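Of the protein chains in this complex, all but one are displayed in their positions.
To keep things simple, chains are lettered A and B as they appear, and every chain counts its residues starting from 1.
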Amino acid sequence: MDKTVLQLAYKPLRVILIIVSMYYFLRGHNSPGGGFIGALILSAGFIFQAMAVNTNSARRSMLIEPEWYIHIGLLMSIVSSIPGWIYVNTPMTGVWTTINLPLAGDIKLGTPLLFDLGVYVCVFGVVTSMSFQFLKHIKWN
Amino acid sequence: MLTMLSIGILAIFPLLFILFDEEQLKKHRYVLLLPLLVNILAGTIWFFQLQTGPIEHHFQWITILNIETIFRVDWFSWYFFMLINVIGLMVFLYASAYMKSYDGYKRFFTFLYIFTAAMNGIVLAGDLITLFVFWELTSICSFLLIGFNHREANSRNASLTALLITAAGGLALLTAVIWLGNLAGSYDIQKVLNLSNALHRDSLIIIFILIIIGAFTKSAQFPFHFWLPGAMQAPTPVSAFLHSATMVKAGIYLLFRFTPMMGEMVHWYYVLSLTGVITMLLGSFSALFQSDLKKILAYTTISALGTIVMLIGIDTKMSIKAALVFLLVHALYKASLFMLTGVIDKIKGTRELKEIGNLWKSNPVICIVAILSLLSMAGLPPMLGFIGKEVMYDAKFQAPGIARLMLLLSVISNAFMVFISIKLMVLLFLPNGNQPSSHSSKSKPAMMAGPVAFTIIAFVFGLAPYSLSDFFGNILSQITFTPVQIQLKMWHGFNVVFVLSLATILLGLLLWIFENRITGLFLKIYRNLFTINLTHSFQHIIQYFLKFTKIQTNRIQHGVHRYYLMIIFLFSIAYIWWKLLMTGLYVPTFNTENVSLLTVVVTSIMLLTVGLIVTTRSRVVAVVALALIGYGIALLFMTYGAIDLAITQIIADTLTMIIFVIVLQKLPRFARLSSKRSRMRDALIALSVGLSITLLILKADMVNIHQPVSDYFVENSLTKGKGQNIVNVILVDFRSLDTLGEITVLAVAAIGIATMLSFTLNKKSHG
Partner (left out) sequence: MELILAILIGVLFAAGTYLLLRRSIVKLVMGIVLISYATNLILFNASGLVQNGLAFLNKDGSYDKMTDPLPQALILTAIVIGFGLTAFLLALKYKFFKITGTDDLDQLKETDAS
């Protein structure tokens, strides 16, 4: 009986958690938040789904396998070190540009943001991958 | 650039093997020769460039330690380089046909290429560090090559013995290299050699000993010689290569290189020439009693190496010249003979001397080539070997000191060589009643090319030795730092040296004629002289060492992890207390400055919860209590201004609990496993750990030595990091390398969990 309640609840909860996670991630550079926190919140949504329904459903909702997120995240973080190498001759130095968008105004973009995004994606992959493995092998559902 | 290319092409070429499978590679096996042809071309270019002086390439390596990678080609390294690559070319050609019937064709050639690259690296290296790196690489590659048939215990043992001995020598060499580099202030070999006169002589002796150990282990000098006969477990092409132009010649190369620096030392003279003489006699004498063709050749190699070392030790211009010539002589005939052994092995299916026989009828070509090579080995005209022996006798005859005694001993040793050559010729080629075996008696052209080529070279140079004069003169000038003119002739006139040559040949003949009577006597001497089998003793030592370490390990690593931890804890406590008492205990004063009611309540609840975790027998209670502590800590973080931490702590704590709950439901209840006594003991240890930590923290609060590094972060966070959240800026900008490392750790943990959980044991051996 409670299963069905959970199964009804997971979808809106997941949406909320995704939005909250994005919010925390994006404002992370200036206010509390950032890649780690955002990723942990995001994974909570999917772990909740995996526990409520099953891991396969959660994996499907993630579009690609969680392990891929780990790889992509690591790669992004490593790639973000390259511009500093090229422009300042020291890998991992932050390089910033400002772009002007019609609606949002001036937006500062820099390699640290890409790095943080890498952390976000990687940690998301790590946490979901770990949890799914546990759930699957212990035959939660 | 060309130097890098010549080493690099050999090292990179095996990568192309990915494109082929084994069968395709065997089909297109002539591709394998390409890198060596390139190298020979490079050598030809250098030949012309060298007319104007040495070629040097510098590469920055570790600037802070003043280490550069230097490659330098002078006449001397050119000589070795060409020796390696020309013989290498033939060996590769030979091996490409020889190894066709073996598994692991690709693996074999990969090792062989890297080995050749390393060998080239040694002779081209212009600085000591680079030299050492390649030196070690040859040890490792030879380990892989000797142990190529890794399914056989013999080969594994032989390769391990070779590795242990050469690597031990490598360590000695490393010490010497660093020492020399520090003394001279540079690792550049040229600079080190030039500065040698200014070096302090006392420390030079230790360096000298270390270098000698390095060279002797590599070049199989007494008492390290025993790894070389074992190394014949390698496939025959490898033996041909190791014995003729590479590996064992690396040690010789090193000795030549250091001659200008150390040649004038008295120790150099005695150590080198005496060791050389002993090795020379030992090698040729032991060779008399072997029946395996490869073993005979291996011992003659030891003898030849001894001869060269002895000549370097005598260190007159004549003797260095003799050593250089003899090196070439030996490389040519040894490569040729080893290759022929492989051919005979393929045809007859055996390497046992007694079982071969009667080759003359079936394979006259092999016989002619072999006889010429054996003549060279015996030092008879018209081969180059004759010249080699002549200059050697001449050098010793003209040298002062104990050289005369050595002259006598070399005559004996050479007589043994003559005897072995005659014996081989007779036993191998003349009919001895054995039936020709059913093996295919055709020898492949690819396998005959090398021996034929080397024999022709030795023959031509033997007839026209003067064509080599200029070349050896050039090298000699480089080694001795003074211009030298030398003459190489076939006919020196009727003098003492010629008489000695005649005597050698006569002695060898006599030995052969009276073989039956002498053999018994010799065998007796041999048995009495060598009651200790060095190979076996060495392996025993290794085995005892392993046993000893096993006992040792079992005692220290008993496997009960609680006692490990206990020891760690007890020692930490003792150390902390010692330090605390040394520096004076800090008596805390309670200051109420930033205490709030909330924190006091939170802390009290946490203290109670901790007690609950320790005492409870319910797993669920324990997990909930653990979660409570985590949340309490988050609250503390929140109170003291760490919002990011609080959020992270809460989420991570929750996730941990979820995983705990998932796993715990599949695990048994807590059992009370330890006795009451051990619980009391552990509680005591735990309490003292807690107390020590508390005191340590209080003490740490008092210590504030350096300006906090955080000030920099606070000042620059907005200007350089473009962020107001300093914690986040530190994570993703200032200290992003740490963060990268951290997410890598996480990724590894995730992969580890995935593998571990999916992994299943096939054998349920654990009950």
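Just so it is clear, a residue touches a chain if its C-beta (ideal position, glycine included) is under 8 Å from a C-beta of that chain, and two chains touch if they have at least 3 such contacts.
Just so we're clear, the structure is a prediction, and the values are computed from it rather than from any experiment.
Of the candidate positions B:67, B:183, B:265 or B:633, contact with the hidden chain is made by B:633. For chain A, the residues touching the absent chain in the complete assembly are 30-31, 36, 40, 123, 126-127, 130, 133-134, 137-138. Even with one chain removed from view, chain B keeps its contact list with that chain: residues 558-562, 565-566, 569, 588, 590-591, 593-596, 599-600, 603, 606-607, 610-611, 613-614, 619, 622, 626, 629-630, 633, 636-637, 639-645, 648-649, 652, 655-656, 659-660, 663-664, 666-668, 670-671, 673-674, 682-683, 685-687, 689-691, 693-694, 697-698, 700-701, 708-710, 713-714, 717-719, 724-727, 730-731, 735, 738-739, 742, 745-746, 749-750, 752-753, 756-757, 759, 761, 764, 766-767.
Basically, only the chains that are shown with their structure count from here on.
One finds 47 Å separating the Cα centroids of chain A and chain B. Residues of chain B touching chain A in their complex: 643-644, 647-648, 651-652, 654-655, 658-659, 662-663, 665-666, 720-725, 727-729, 731-733, 736-737, 739-740, 743-744, 746-747, 749-751, 753-754, 757-758. For chain A in complex with chain B, the touching residues are 24, 28-37, 40-41, 43-44, 47, 51, 67, 70, 73-74, 77-78, 80-81, 92, 94, 96, 108, 110, 112-113, 115-116, 118-119, 122-123, 125-127, 129-131, 133-138, 140.
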